[in-house]
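With one protein chain held back, the other chains of the complex are shown just where they sit.
To keep things simple, chains are lettered A, B, C and D as they appear, and every chain counts its residues starting from 1.
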Amino acid sequence: MSAFLIIACVAVAAALLAFAVERAALVRHAVSGAPQQVPHLGGGAPQTHAWQRYHARYYPMTLLFIAFEMEMMFMYPWAVVYVAEGIKAMAEMGMFLAILSIGIVYGWREGAFRWQ
Amino acid sequence: MTILTDIVFVLLSGFALWTGWRVFRTDSMVRCAFLLMLSFIAVGLMMLLMAAVYIGVATVFMMAVEMMVMALFMVMFMMNPAGLNPMWMVHQHRLSVAAGVVAFAGLTAAVLASTLPAEPLPPGRPVVRDLGTELLGPSMLIFETAGVTLLATMVATVILSSRRGRFGDAMEGACPPGLEPGGAPAGRAESESGGGHHHHHHHHGDHG
Amino acid sequence: MAVSRLSSLAAAAPAPVYAAIGEGAAAAIEDLFLDARLDRAASPRHAALLLVCGRFRDDDIADLCRLHDQLPHPRATLRWRAEALPGFTPDGVDLAPDADVAAALHAVYRALVAGARASEPALLPDEPPNPWRGRGDHGQGGEGMMGGVPYGRPMAMTDDDLRDGLALDAYAAPFGPFLSAFPPGLRLDLTLQGDVIQKLAVARPPFDQPLEAAHPLRLAARMLLPLGLPGLAERMLRRAAGLAPGTPAAVADLARALRWRGARAALPPGLGRIPGGGDVRTRLDGLLAAAGRGEAAPAPGAPMALSELLVGREWAEAMLVLASLEPGWLRRACRADMPHAPSEDAA
Amino acid sequence: MTSALAAIALLFALLVLGALAAALADGAAAALARGRPAGAALAVPLRRAAFLLHQQAVTTERPDRLNWLLAPVFYVVLAAVGLSVVPFSADLVALDLETGIVLWGACESLVVVVVFLHGWSANAPFAMIGAYRYVAIGLPAMLVSMFVLIAAALPAESLALTAVVESQRGLWNVLRQPLGLPLFLVLGLSLTLRGPFDYADPYDLAGGTSAEVSGPQRAAWQVARLTMLVAFSAMAATVFLGGYLGPVLPGPAWLALKTALVLALVVAAGQAFARLPPSRMLSALWLVLMPLAFLGLVIAGVEAL
Partner (left out) sequence: MTLVSVLVVASGLIGIGLYGALSQQSFVMLMMGLELMLNGVLLAVIGFWAFSLGGMPEGQLLAILVMAVMAVEMAVGFALVVAVYRKRQADMTEGLDLLKN
């Protein structure tokens, strides 16, 4: 329980610290006028908002990633009992990772790690 | 100390419920995904309060990543992803509210009415070690099945999302949106060059 | 007390300068930033001073004004070896052509920090690109879910995609002519989807630069910036700055440093290939070899349109390709992509 | 309880002093890489920060103001929370969590979210591209580091960092698991947006997620990057260099020394290597670094039995 309180106060203190740095500055010229608000393009002005249905070119990788990342949930407890369980633990995790590695190899063969 | 625990618990549960509710009340899809993440983080911290030191922290870990990916896809496929214009895309609203309230009321009533077995977690129990032993011993089959399921998921996602799938070019049959539902493609009848014309670019990421 | 301590600390910092580089000024600006009193800002948002140097076209003036207004306060403009520009009239400082520019810039910077010099007001009128206040369904200028001009601009709309066929939003915007990652003066009308260039039209070609700006070591140094090696780039520029054209430079240590830092390995093989001109990697090698022999930059290869090289490229790769092109070749390539190619004097 | 409070005080001292030292190291490293004298350049980052506090914070046309302001704050908070599981000595640790390594992993993954938010909130093209690029590289880099940390947990038979340190009494992990530290440094570069892994704020995007950020807001972002660098260095020192272990000097002093060593390594690596284009780096992460991390795990597994 004390552990938990400590997280909270560490977090709050750090937040205050960072916020103080950020806000301690002089508040001269606080408001940006319309010409200043134009996003930087090296002189040009954009026609549209930059917020858009952004084409993240690596989207197959992210899907592969969330499936592959689940294995972490099994690996952490495995790491704790690894020495106690010995060869058996190594074999089981080896099998598990080998299965998932097939997925990575397959994704690579299908070009999931390229910019689409 | 227990009073303190209770206060923190109330604050966290309030936060989890409020952020969960805000998920469906915000216009920005990025905020929406990260509000859900905050709800998960609050639940993870509540688990930590209940001495689930592994599951609690791991929930934060997993959900941060999943909601990051969620945000990417929401921005990709939802129109007006930043909520520059207010959005209201709901149907059967009253029914849904009623269903939500009924579900909450029903579950709460069931919880209050039933007598739940009370066998609290003994202090000092090595919960992570327990889990590891369980995974490698009695639940070994579940563990390996999960591996196969995840592999199947990986393969399925690649097949479904990749353009160069095994089953031909996904561009085949694709057409731009119609001016009316089911209508003719909008405003690009003469520009058929989008797919094949620049074919030499498709394989350019082929290095590495 | 604390505030004045902070001010004197700030005054001792290198002056952050954003350079608007005109015709014939590229090499002088590069040499200027070898001075430790100056920082070259990557974006006008990071700068306090706008340095205007060289000659500009009439079309560039509006862009220069916009660039000026993007600098945060306190800000100041300095003109060096620049002609008077009608329409671009900030209350700045004119530097003599042979002045100690770095010292002068830093003096203006110190005056700004101390508050002794007033910040320059905006040049353009304080009006949103489209009127939106109080309009539309929610007073933010929007209509429906995607329509109108929320907060002054419309939203992007979907378009076809070259590479994977997902027709998501296309972001069309003019980039340049004062973008730090572009050759000075180049203005491209680009359509991006994600970070991939979908369409390209050259609005204005890059400025002509004098011969010393095409020293092979200088060209090589420009390629190192998008690779994230500003330190090595500066060492190359320092070496190039002290050399007359046609003198062999000692490049063995630079070539070794390049290899050791993985610069060659970082360049994807085949990127930006030009018939007869190699790819980005061989061009970098060729520049270093030419510098070592004291020759001009190697032959740039067969003419091509810029769009052939850049369309379909991811942004970082496109910037690498752009930085690797020989300036004369690039100007010719740009002319091939201009809708109304100007019949210029020196082609 | 008192020892926990002392550890919290130490934690903040380490964060603040470490960030200062990191700023000095940054100035010196940048000057050395440019072939300039390092001595005069030491204080340059501090002076730049002082200037930023004099500068106006610009806004764009319609930023997500709340998230834009909070991104650097969250970044610092993550650094502090990540550092809180690092033991300063055998009984001096701010948060003696049984699953310290998992908590650090959660901080790593939240950093990706924070950097994304920083870029997204500006509503500007370069900032957006930087943010999206960072997600592509940050996610797999984090996964690689997770394998590395799990390998370090094997001989300790625990996910607590105190146990990981104690397991190094005989031999430090940097020797026992030779692939670990180099792979973990990759994560450090990516976590602090540095040099070869600076996909969020690079030159070719005119500053990337920071392209529209000025004044105190930018200062806060830079400070946040430095504090994260300190937290990362302390974590690397704990996991691979034996943390607080060492003769004569007290534990916190050893930890500070080793943290400084890792910090110097990361700063130097940030200047020393070229940055791959993101698509090439994505393939490299999955097809080179990930198999290397597997190999590291196998080495650690065989060694631990």
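To be clear about the criterion, contacts are C-beta pairs under 8 Å (C-beta built on N, C-alpha and C of every residue); 3 or more make two chains touch, one makes a residue touch a chain.
Just so you know, these numbers come straight off a predicted model, no measurement behind them.
S.K.: According to the contact rule at the top, which chains on display are touched by the left-out chain?
M.R.: It touches the following shown chains in the full complex: A, B, C.
S.K.: From the listed residues A:41, A:67 or A:80, report the one that touches the chain absent from this view.
M.R.: A:67
S.K.: So one chain is hidden, and I want to know which residue out of C:144, C:248 or C:276 touches that hidden chain in the complete assembly.
M.R.: For the chain that is not drawn, the touching residue is C:144.
S.K.: Hey, which subunit B residues sit against the chain that's not shown?
M.R.: 5-6, 9, 13, 16-17, 20-21, 23-24, 32-33, 36, 39-40, 43, 46-47, 49-52, 54-56, 58-59, 62, 66, 69-70, 73-74, 77-79, 89-93, 95-97, 99-101, 103-104, 107-108, 111-112, 116-122, 125, 127, 130-131, 133-135, 139, 142, 146, 149-150, 153-154, 156-161, 163, 170-171, 173-181, 183, 186
S.K.: By the contact criterion defined above, which parts of subunit C meet the unshown chain? Give residue numbers in ascending order.
M.R.: 143-147, 158, 165-167
S.K.: Could you please point out the subunit A residues that touch the chain left off the display?
M.R.: Subunit A touches the chain not shown through residues 59, 63-64, 66-67, 69-70, 73-74.
The rule we apply is simple: only the chains that are shown with their structure count from here on.
S.K.: What whole-Å value do you get for the distance between subunit A and subunit C if each is reduced to the mean of its CA atoms?
M.R.: About 31 Å, centre to centre.
S.K.: Give, as an integer number of Å, the spacing between the C-alpha centres of subunit D and subunit A.
M.R.: 13
S.K.: So which bits of subunit B are touching at least two other chains?
M.R.: In subunit B, residues 54, 58, 61, 65, 72, 76, 79, 82, 84, 128, 163, 205, 207-208 touch at least two other chains, as defined above.
S.K.: Which residues of subunit A are in contact with two or more other chains?
M.R.: 3, 28-29, 36, 38, 40-42, 46, 49-57, 62, 65, 68-69, 72, 76, 79-82, 84, 104, 114-116
S.K.: Could you pull out which subunit A residues touch subunit B in their complex?
M.R.: Residues 1, 3-5, 8, 49, 51-56, 59-60, 62-74, 76-82, 84-85, 88-89, 92, 95-96, 99-100, 102-104, 106-107, 110-112, 114-116 of subunit A touch subunit B in their complex.
S.K.: State the interface residues of subunit B toward subunit D in the complex, per the touch definition above.
M.R.: Within the complex, subunit B touches subunit D at residues 28, 30-31, 34, 37, 53-54, 57-58, 60-61, 64-65, 67-68, 71-72, 82, 84, 127-128, 205, 207-208.
S.K.: Please output the residues of subunit D touching subunit C within their complex, sorted ascending.
M.R.: Against subunit C, the touching part of subunit D is residues 30-36, 40-41, 43-44, 46-48, 50-51, 53-58, 61-62, 125-126, 129, 132-133, 195-196, 198, 202-207, 210-215, 218, 271-280.
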